[in-house]
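Single-structure report; data block below.
The complex appears here minus one protein chain, its other protein chains still in place.
Our next item is subunit A:
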């Protein structure tokens, strides 16, 4: 199989080099190359990470001390809302899609993604959607201020006019995600090299296959939810208005039917990344590959039948509380399988602790802490106490920051030598890790305590007894935030130069991607490799 490169649109480009990229800005705008598109996804994600991070800094600055200091409460609400939306839809999801774009074709020996032009469109929708989303902050009445979960009627009856544009931004992000996911599924199912059977695929490919399925299943449901919001706002319907026979709680059901699979969309690719990195630096094969695949599939299945655990206090029938509690607790089983396998992979391994490994080990430990607080929240009667407190904030930041974000950092450090042809600066990398690790724990660990003591989430001011822990959290937050500028520096430094990376950049690294030169040619696997 050879990849035929051809120019198809009217403005043809005869001197296009079959092995190198086009020149200039238009290379990036018109590209169909999975590496270019992956790179754009990753940079976009990083810009969004800093944008959403800046909003988190505003939040932590306001909460540094009790009382109202810096922003007014309305703006504070816009910050919490936009921080969540930007981090979920702008930072974490695009980062994983970027990694998928870069790595899946390399891992399965494919010449590119299955539908390269659609791949470009999936990416280029994102900057436009982000502009629309962020522009709401400058509109009359301010941006969305109802939390990233946009519960009706806050997001319908009482919403600012900019909500209309928020809805369309969500639609655009959804279209992008669905097309990206379709592309990934088609690539994995159709473009594997000869001999690359399903059960030989690296776990990153497996977890992404399942993630893509989740995306296609739930993003349309989110589209349905925001469409009904739009109808309620502008066209007089009463989906979420009890006066017309609808129900605001219905919004929560639909939102969380999307939202719970969504949180697994943000963690399953992390599982794949960590499952690639731990064996490399422990110099042992991954323990329990098959059980990892089945555990991932089980988690994906369970994610569809646990949504109401986000709504224990809203007033659902007792039988619902019980069903969703037990179903949620079941998730601990496949997740436990995974943690067990990772620990067993490292057990008696010849371990070294380069930056990707540090982030991966921190992932296993801290994600497990987030998992345990999740178990506490899953217990319906206990959740009556924890609901909407900072304990919940602590929980989901423990699964998202050292879960999703640390895994993305680990992946970037792990594959950066392959992408750029240079080793990154190991000392700076380790500094980045330790600063992030300490900063992140300082920020979010005290939130468990204030949450258990009853501090509600999403408020700009709080009672005096929470002052000390909040100040610690704010200092940790500033530390974590500024540390990410170091990460930017490390990546740029690595792109510009550094120690030459070997083809197999890490001793003990396995997988098709390491059989390619570092840095890689523009087109790879135009003839598929033979996988034994």
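Note that in this section contacts are C-beta pairs under 8 Å (C-beta built on N, C-alpha and C of every residue); 3 or more make two chains touch, one makes a residue touch a chain; residues count from 1.
As a convention for this text, contacts and distances are computed from a predicted model.
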Missing chain, UniProt name, options "Response regulator", "cytochrome-c oxidase", "Cellobiose transport system permease protein" or "Glycerol-3-phosphate ABC transporter ATP-binding protein": which is it? "cytochrome-c oxidase"
Touching the left-out chain: which of A:22, A:263 or A:306? A:22
Of the residues A:74, A:220, A:349 or A:511, which one touches the chain left out of the display? A:220
Residue in contact with the excluded chain [from A:60, A:171, A:422 or A:448]: A:171
Which parts of subunit A face the unshown chain closely enough to count as touching? 1-11, 13, 16, 22, 26, 29-32, 108, 111-112, 114-118, 120-121, 124-125, 127-129, 131-132, 161, 164-165, 167-168, 171-172, 175, 178, 181-183, 185-187, 189-196, 216-221, 223-225, 227-228, 230-231, 233-239, 241-247, 249-250, 253-254, 257, 315, 317, 523, 528
